[in-house]
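Apart from one protein chain that is not included, each protein chain of the complex appears where it belongs.
Coming up: subunit A.
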């Protein structure tokens, strides 16, 4: 059942390695004061769709399980054991139980999805994920007709996740989706980036990616998936309900109480990177707007 969604970003949007290397030389030259001559040449109309460098994606992360600093995950996530890994799928499913990550992978079709990632903190990246559709995993367990929501839980293992030694948030981290959101072909479980195994700091071995929602919805290092008929209380909503809701759809017209969501900064542009306008549903309006027809997106933020 894979390939239900056709990627509008293609391989051609990935920076070719030669250009990628060239860009580093340009940056190095600029730093050395030699000049910025080469930069204008590669500015094109779809530059906004160009995936970020591996270093951007793997060194600038929010993963409070390893600390609240953006560099903490890359510094400390090595301590995490991801093999063996078991995911409990329970609640309103036909075959509840513990599924080993290896068994899951044997059943799934891995494909590449180049998605925008928009953090609620108003920064963004483009990530070439590898993974499978969540719908396929849910089909493996068999969703019962009464199920309406999916609840996800991150691993709680403070001896390997040093951020969990402090109660910065309630552990384990919890997220949730409405069932139709979970079954949407855009919604994937990512297991790789740039064709490589997903690094621990990005949510190994398996993390959710819901590209039209703020990044915090895309929960990492998942150990439990529960089908339910109750709307799950996700961690950020639980901590600051006036700032973070259940839906958390990217929406430039609904500001965070403390900052504007109208613009975002793409990571990797250096010291003089300009903000760019944020797109409705992070650019996936065509694909997902119908899910929210008739809903007041100001109320259900």
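Note that a contact is a pair of C-beta atoms (placed from the backbone, for glycine too) under 8 Å apart; a residue touches a chain by one contact, two chains touch by 3 or more; residues count from 1.
Keep in mind that, in the parts below, contacts and distances are computed from a predicted model.
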Omitted chain per UniProt, picking from "2Fe-2S ferredoxin", "Phosphoribosylformylglycinamidine synthase subunit PurS", "Protein-methionine-sulfoxide reductase heme-binding subunit MsrQ" or "Cell division protein FtsX", is "Protein-methionine-sulfoxide reductase heme-binding subunit MsrQ"
Filtering A:56, A:111 or A:231 for touch with the omitted chain leaves A:56
If I consider the whole complex, including the chain that's not displayed, which of A:84, A:270 or A:294 touches that chain?
A:270
Tell me which of A:63, A:76, A:101 or A:123 is the one touching the absent chain.
A:123
Residues of subunit A (touch criterion as defined above) contacting the omitted chain
30-31, 55-56, 59-60, 64, 68, 70-71, 121, 123, 168-169, 239-240, 255, 258-260, 262-263, 265, 267-268, 270-275
